[in-house]
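Removed from the display is one protein chain of the complex; every other protein chain stays in position.
When the chains are written out, they are named A, B and C in that same order, and each has its own residue count from 1.
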Amino acid sequence: MLLRLRRALPAPQLEAILGLASELGYRTSFLDSGSEFLRLEGSGRPDHRSLFEDLVGVAAVLESDNARERHERAPGQPDTQVRVHGGRFGGKELSLVAGPCAVETWPRLLEIATAVRARGATLLRGGAYKPRSSPYSFQGLGEEGLEMLARVRAETGLGIVTEVLDPRDVEKVGEVADMYQIGARSMTNGPLLTEVGRTRKPVLLKRSFGATVREFLLAAEFVLAQGNTQVVLCERGIRGFDKITRNLLDVGAIAYLKKATHLPVVADPSHAAGRADLVRALARAGIAAGADGLILEVHTDVSEVHSDGAQAITPDAFEEIARDTAALAALDGRRLVHFELSKALAS
Amino acid sequence: MLLRLRRALPAPQLEAILGLASELGYRTSFLDSGSEFLRLEGSGRPDHRSLFEDLVGVAAVLESDNARERHERAPGQPDTQVRVHGGRFGGKELSLVAGPCAVETWPRLLEIATAVRARGATLLRGGAYKPRSSPYSFQGLGEEGLEMLARVRAETGLGIVTEVLDPRDVEKVGEVADMYQIGARSMTNGPLLTEVGRTRKPVLLKRSFGATVREFLLAAEFVLAQGNTQVVLCERGIRGFDKITRNLLDVGAIAYLKKATHLPVVADPSHAAGRADLVRALARAGIAAGADGLILEVHTDVSEVHSDGAQAITPDAFEEIARDTAALAALDGRRLVHFELSKALAS
Amino acid sequence: MLLRLRRALPAPQLEAILGLASELGYRTSFLDSGSEFLRLEGSGRPDHRSLFEDLVGVAAVLESDNARERHERAPGQPDTQVRVHGGRFGGKELSLVAGPCAVETWPRLLEIATAVRARGATLLRGGAYKPRSSPYSFQGLGEEGLEMLARVRAETGLGIVTEVLDPRDVEKVGEVADMYQIGARSMTNGPLLTEVGRTRKPVLLKRSFGATVREFLLAAEFVLAQGNTQVVLCERGIRGFDKITRNLLDVGAIAYLKKATHLPVVADPSHAAGRADLVRALARAGIAAGADGLILEVHTDVSEVHSDGAQAITPDAFEEIARDTAALAALDGRRLVHFELSKALAS
Partner (left out) sequence: MLLRLRRALPAPQLEAILGLASELGYRTSFLDSGSEFLRLEGSGRPDHRSLFEDLVGVAAVLESDNARERHERAPGQPDTQVRVHGGRFGGKELSLVAGPCAVETWPRLLEIATAVRARGATLLRGGAYKPRSSPYSFQGLGEEGLEMLARVRAETGLGIVTEVLDPRDVEKVGEVADMYQIGARSMTNGPLLTEVGRTRKPVLLKRSFGATVREFLLAAEFVLAQGNTQVVLCERGIRGFDKITRNLLDVGAIAYLKKATHLPVVADPSHAAGRADLVRALARAGIAAGADGLILEVHTDVSEVHSDGAQAITPDAFEEIARDTAALAALDGRRLVHFELSKALAS
């Protein structure tokens, strides 16, 4: 590691830094006569960077080569591929997650699942527990919704991606989910992240609309630190000052993440756009920026949707996006994983 | 209530709206020939607005007069005053919460508590459970920290404001806390809000740095909906594009909240500024905009602080702010509640 | 047009609205009994929407069908194609603008121009007048720079895109430029927009990093209103709270603009990224979202660049982007216009 210390550091602060380094087994040397750049040599661990950053005398950790955090991509390190039932994210493979915002009724759920499976999805999204801004809004069907998800999984073979909101529900949701979804509102929920980290089930982690990329990566680190290595990062748009789209899809973050971490990255153009007519363009932009897949809100009767209705797209619009994804992936020698999409799609 | 419906509404969506209105006991009438403005008459309840907002056909709820949410201030409704041990927020009274970011050692905690009590604080802040960006950062002393808080409360008479992060800790933290703090990272944590709502203990709810004011008020509503009426809102700065201050203290939100809700509002100039030299000016701005108190990070040895060090102020700097607060409050016929601040302060 | 008026409008405000409508030759009728929705029938003009928006009693102009502003795309209206020397933007054709941030020396300029011409650019960018944050920074070579641009145009056949900052320089810059660049800092400079609007030379208009899309379109309208129809809109990133990239490339705005206006749209991934290693990914995202071309900062000796150095890419990196652009365009049945790019590129 290479630390930049604050200039003109009081002696106790300097001693705290050197003491911690010694305790953790590092050899220390200053690069400069001004005692500003401190090199730590020895074999470190992923938690060391944060331990030093916590000290008031440390201005910044400039290099963390011998103490990389678990999400960090070492030079030359290949992508981690996360496999979720029929879906695969990362490496040269992309997958699509599609489905309704919330689980509503059994016939509707089956109809949507069948439709998206036939058009390129390997994973079904659908909330049984919905995080809502208002305590009075529909909070999901709960256990009844979970049962429907289990049944649709059995009938269609689609893997299930569903949200968990409460650390006390992790076990129960895990009985049905193939992949936990951690929503944007939960990205900063340390106890929840820790609890899903204790499982060995894949996690789709959404970026909070107010979070920096560093904070997003550290949220993933909460899961990884518990030994669960199956994290997929999801960029879903951040807050901006204009209202043309609900959020700003941060394609720069997607591009940056593909370099900074070995974890797969997907985009959520539905929540970024907040309006159905712009979802396809944002989906394309996300894949072109490097994303390993998409999560999309799809519904078979758009006029009936209970929440987030304006952004749900039809199955046919979803198929167009699946075709776009396959074509864009092919330009990079990547391929879209899917069940039964027409031969024309296969790269 | 007055609803604005989407124009050219499909029949099933209109029926869904009229059906819900009928089910909830409202008489309905359109204000206009275009069936866009729907008046609902009858006696409503606080949850009705969200029920209508959830329907796709409802563009906006323009008036909620007969179905006000619990946080809303009715015309002429006085401030709710929240009393916390020696502190009182709202009405004509202001209080100051001061203390370290995290509970560290017993001597230090006692020293800080004694210092802030003598200079104008009635409540002590200090985290036993700290929400951190990194899983490897100091997460607080936990139960040991709670014990120290109980002891310092007994020795000084200060009320304790301390954070709860996990719904499973609400009971345990509540044995020590006079007021739960819900941090900015937990504002969107519905299960946690619900759990503190089930208690009858005051709650200091911080605004997430990415949340709109409407979302902030609805987070309070999660607590209020459970029957806990003792919520104090805390504006602590939102994310901005400049790095002069860590966050932007949204004084416009403070001013707006004092009109829109009957709940007390306090400002956190420490987290907004992120640097000690600007805390006083932001504290003054917050009070001048209408805040009912402040929460401030104070430490007796600034060079030793474990986290958020750069923003902690000294007890003497805190005393200046207490004097400012008393003087500003007096201009409006308000007063600062305190234990032993010098007579000069009393309005 | 369809206006939404403020509710409970005082009589003089209502009269002002009806009076203006009458003066402009519209027949008026209220859609609703509440006098909130006012329909204006008759043949309008592009300036009418703003005249009504200026009135205090008008809450919003909901439809402007019979009085579209000049930038608005009518239903079914095809793209306006802007032709600039060898470049063409819009319709099914894309073009690339490439070159240094500022004109520095003649050999360097010629070297860069030759390199980008051979790799897919039809237009050369390069500032003779540079808008800078500091009065003491290099402001460009001025007339000497213009002379070099004229010379490099003659020698390479590339069209010249160069910035004009001052309304008093419009004529002088126009003697050399094939296309005026209006920088992000000048998007709100009405006198300058008016002055370039009086010419008949194409204008590349950059979005201010703090502007809404509506403000951006109205800036274009300043040019169009003077009779100059050759405007290309350039999204170059807006201000955000994270510093991973210098700005946020707003791909949602690109997608929206392609629907809302008939004017061509290009992306500037160099200024959005602010770092060379992410330029390619943002370039791809911009094209995939629908952009009609790119403007890129390219330099042959990156270590020597005077300003904005960290974001300049090499000619070889530019060629990769040109190949990406051609391949992405081909997926949509579009093509990249270029001089001599290898056959493999041609769609």
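Rule of thumb we're sticking to: contacts are C-beta pairs under 8 Å (C-beta built on N, C-alpha and C of every residue); 3 or more make two chains touch, one makes a residue touch a chain.
Computed from a predicted model, the values in this text were never measured in an experiment.
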item: Sole contact to the chain not displayed, among C:Arg39, C:Arg151, C:Arg239 or C:Arg335; value: C:Arg239
item: Touching residues on subunit B - with respect to the absent chain; value: 210, 212-213, 238, 240-245, 248-256, 258-259, 272-273, 277-278, 281-282, 284-290, 324, 327-328, 331
item: Subunit C residues touching the omitted chain (full complex); value: 10, 12-13, 46-51, 53-54, 56, 131-139, 165-168, 185-186, 188-191, 193-194, 208-211, 214-215, 218-219, 221-222, 225, 238-239, 303-307, 309-310
item: Interface residues of subunit A (partner: the chain not displayed); value: 31-34, 36-37, 239-241, 243
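Keep in mind that, in the parts below, only the chains that are shown with their structure count from here on.
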item: Cα superposition angle of subunit B on its copy subunit C, in degrees to the nearest 5; value: 180
item: Middle chain, criterion being Cα centroid separation; value: A
item: Separation of mean Cα positions, subunit C and subunit A [Å, integer]; value: 33
item: Euclidean distance of C-alpha centroids - subunit B vs subunit C, Å; value: 43
item: Distance between chain centroids, defined by C-alpha means - subunit A, subunit B (Å); value: 30
item: Touching two or more other chains - residues of subunit A; value: 210, 238
